[in-house]
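Read the structure below first, then the notes.
With one protein chain withheld, the remaining protein chains of the complex are depicted in position.
Here is chain A:
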Amino acid sequence: MPDVSVVVIVYNDAERLPTAVQSVLDQTLRGVEVVIVDDCSKDRSYEVAQELAAAHPERVRAFRLPENSGGCGAPRNHGIRQTAGRYVMFLDSDDVLERNACRNMLAAAERTGADLVSGMCVRVHLDNRWNKTTEWYPWIYARTRTLDSITEYPDLLVYDTLSTNKCYRREFLLEQGLEFPVGIHYEDLLFSAQAYVAARRITLIPNHVYFWNVVEKASALSISNRRHEIANFVHRMEIHRRVDELLAAKGHTAIKSAKDAKFLKHDLVLHLRDLPLLGDAYRQEFARLANGYLAGIDPAAYENVTHLQAICAYLLGKEDWDNLLPAADAMTNKGRLCSPLAERDGRVYWCARHIDDPADDEGRRILDVTDQGYHTAPLSSLALGNRLTSYEDDGRGTVTLAGRIVNPLGRIKAETPLKATLEFRARRQIGVRSFTFPVTTVRHAGDTIEWSTTADVASTVRPLGIIDAVWDVRLKLTAGGDRMTTRVSVGGVDLESAARLRVRPRLTRLVSDRFEPEMTKKGNLSYVLTAEGRAAVRTQALLNNAMHGKAAGVVKRSLRRALKARRNLGSGEQKVKLYHEVFSKLPVKKGTVVFESHMGKQYSDSPKAIYEEMVRQGAPFEAIWSYAGGKPTGFPKEATLVRRWSWPYLRALAQAEYWVDNQGFPLALAKRPGTTYIQTWHGSALKRMGFHEPRTKAQGKAGQDRFQAAVDRFDHFLIRSEHDVRTLAKGFRLRDEVLLRTGYPRNDALVEAHRAEVQSGERVRGPLAAELGIDPDKKVLLYAPTFRANADGTVEGFEFPFDVEEFADRLGDRFTLLVRTHYLNSVSLPPSVAGRVVDVSRYHDITPLLALADGLITDYSSVMFDYAVLDRPMLFFAYDYEKYATDIRGTYFDLKEKAPGPVVATADELMQAVGAFDEADAKYAEARQRFLSEFGEYDRGDAARQIVEKFFTRSGK
């Protein structure tokens, strides 16, 4: 008896059948037989099958169905009945098995006693020039895993619906009467679901077992092609219904819920993408089918999908096409904002419909997009939807385009001047390949911005040809000071009747001579170079052959190498090399100081305080400030500004006499002996730092040596107390002579503010209070939590650990809450709390905010040590203290023991403590003094002056 029987089905595929069969005969496992079942082909398939059987009489048998079944089900069922092996697998005539597939499947099946073993399927893209492969749901097959029931892993049934990458115990198939459905598409979905549900044990193996050869038509399907998809959709819904029936019969509600979530996430998206192109009749039919199905979906499934997926399903249910189509566009193009939004009662909604009906709470819940922060994010960071409304051409080379850009919540004000350009941009950027046209009309139009322009594409856009075949169209909008780039989505505009534009590629017109408008997979407008002239068609064919030849391989490889080399020039590695080998050989420029705060993200902290003190004292130095990101905002104009990691930055660092920074210049950059590094550091430590961090301890020798080398660059390190000596200095393994016991320059202003307050007996609010529009009668609280990181060091996103709207409602009449997230995080507040809760995260420097605040709420941020200087009340909202202190990072002392203020754990306790704010003040006065003397004894208000006098105003300078 063979160990494994492989059922190979074939229909009109005589040519490829032998390859499929050979992949079975070549298996490393010897005990394998092949059962070929021909679905009554019209070509020589059956003859070929018989020839194979004759050539391998012991191992191959051939069968033929009496009449064509039109699907995969009937031939596979016939095959199962003919098999003799202890295990059965399925193979299609156009695919192949991995050489070790049967051995690996058999080993797993015998080791675990599984009824069903499943391995990874790999899609091989035959029409891709490099024969690209993609793994099919690799996350399911990340590791070997054995399930005693499919309920242990519903995603397996939900996602991997193939029948071919599996090995079934034959007795199991027979006992359970498992067969493929006949006369319906998507038979795999039902068969695999039945098998998963029936199996008493399933083993998954990470091996590649099945190569699925696919040819994707690169060009978008035409409308007529899409029309027949409604028939497919009917089949798909029917199969889904049958699978659901099976799950219901077995009581698998959890699997059904997971399957529903997948339907919302994937299946629906697939079909929604096509909707803009299709007529009303199709849409109605589609909605009828889909809504019938959606009605049966588990409401809990909505909790596992993204907000847009839920919005799409909801709007489809309402058959609100006007709002659904933009939502579908947004879902296909992640992050795109395609709807003008609406605001009600301080919340932001996806669209204005469906939110005013008092009874429709569900609609409001689903359409609420306040948390996405569209109302607060900088305009230039939004990817605004831009839909084509008309497309005309003169049949030659000029097109007239018009479209509408979403203006969310009217954030682009009616009086804002508008300008726009239309850009054609080669998708493969070899050199910078783009051509722009002015947009003649851009104007405000209600909740959109309308634009139109005529572009003489033929005589302006000059592709190279061959290597830049695809061109994307983008519109760049300038509204006042904000610049936004939008992709143009085709929407419902019909491109099929549009003419191909004549173009003149620079290399040669013999290859391609037409520019064909096309909709990308994601529904955006692009142009593709094609051939129309006879000469061009011929050379294109020649070229296609040549592109796959040996000579072409050499050319392509060297081109790729050249491109890689060009990319590498700007890479970090190359820059570091040049920094050390070239820049560091240039002479040190006496008198230059490079400043950086928090890796260039801010103009703040002690580097700022030192810089300002230098300016005040008129120290003769050239100051260079490093900034991160696109363009510097809030940095001093008098200083030279260099972007972090740019060539000027590296050069400035290499030649600087001084480095001043509060966190760390790039670790990879060595400091030359002629440069003095003043590390101000950015806070005393509660959590373990440097070599005391578990993450550092886990590093290998090389990593630790690199880290040691980086901290060894510090020539001076500022500290505020002997606590810093015990913690930071040890954590970074600093020598004692490196330590400067000056206190923090950033805190000079706080010491001064405290002195002034004590002397005058009153607290004076500076101009910042007015700028923030703070009510003079309300107390100001600053909420400044630290960030949280996972064990691997990745930073978690910020979420309010309390309900900020509730806070505003309960305490907003007495307090103004300023929220400042750690610079690694950001926050978006709902409009409802405006005036009562204010986001101050964009202020670079926290010191003025500390001086302004009448009280501080923090968790474990080092800001607690600085604020202590002011001797004002503090509140510690340590809702995850156990986890923070013991689980990931570890602390140097017990916060609960030393905290100079109430430590609360829940949101409710927090609000009660804020309510009792004044009473707590006096109670903790003594604790605050203790805290300050332990952690801030050297903060005496003259740190910046000490530093500047020590280093920058020496005689002779």
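Brief remarks follow.
Following the convention adopted for this analysis, a residue touches a chain if its C-beta (ideal position, glycine included) is under 8 Å from a C-beta of that chain, and two chains touch if they have at least 3 such contacts; residues count from 1.
Everything below uses one rule, namely that contacts and distances are computed from a predicted model.
Between the names "D-inositol 3-phosphate glycosyltransferase", "RNA polymerase sigma24 factor", "ABC transporter ATP-binding protein" or "Cytochrome c oxidase subunit 3", the one given in UniProt for the chain missing from this structure view is "D-inositol 3-phosphate glycosyltransferase". When you scan A:L29, A:L264, A:A313 or A:L781 for touch with the missing chain, the hit is A:L29. Only one of A:S69, A:S192 or A:N207 touches the chain withheld from this view, namely A:N207. From the options A:T306, A:S459, A:T886 or A:S933, the residue with contact to the unseen chain in the full assembly is A:T886. The hidden chain makes contact, of the residues A:L667, A:A698 or A:A834, with A:A698. In the full complex, chain A contacts the hidden chain through residues 3, 28-31, 98-100, 104, 106-107, 110, 142-144, 205-208, 693-701, 791, 886-887, 890.
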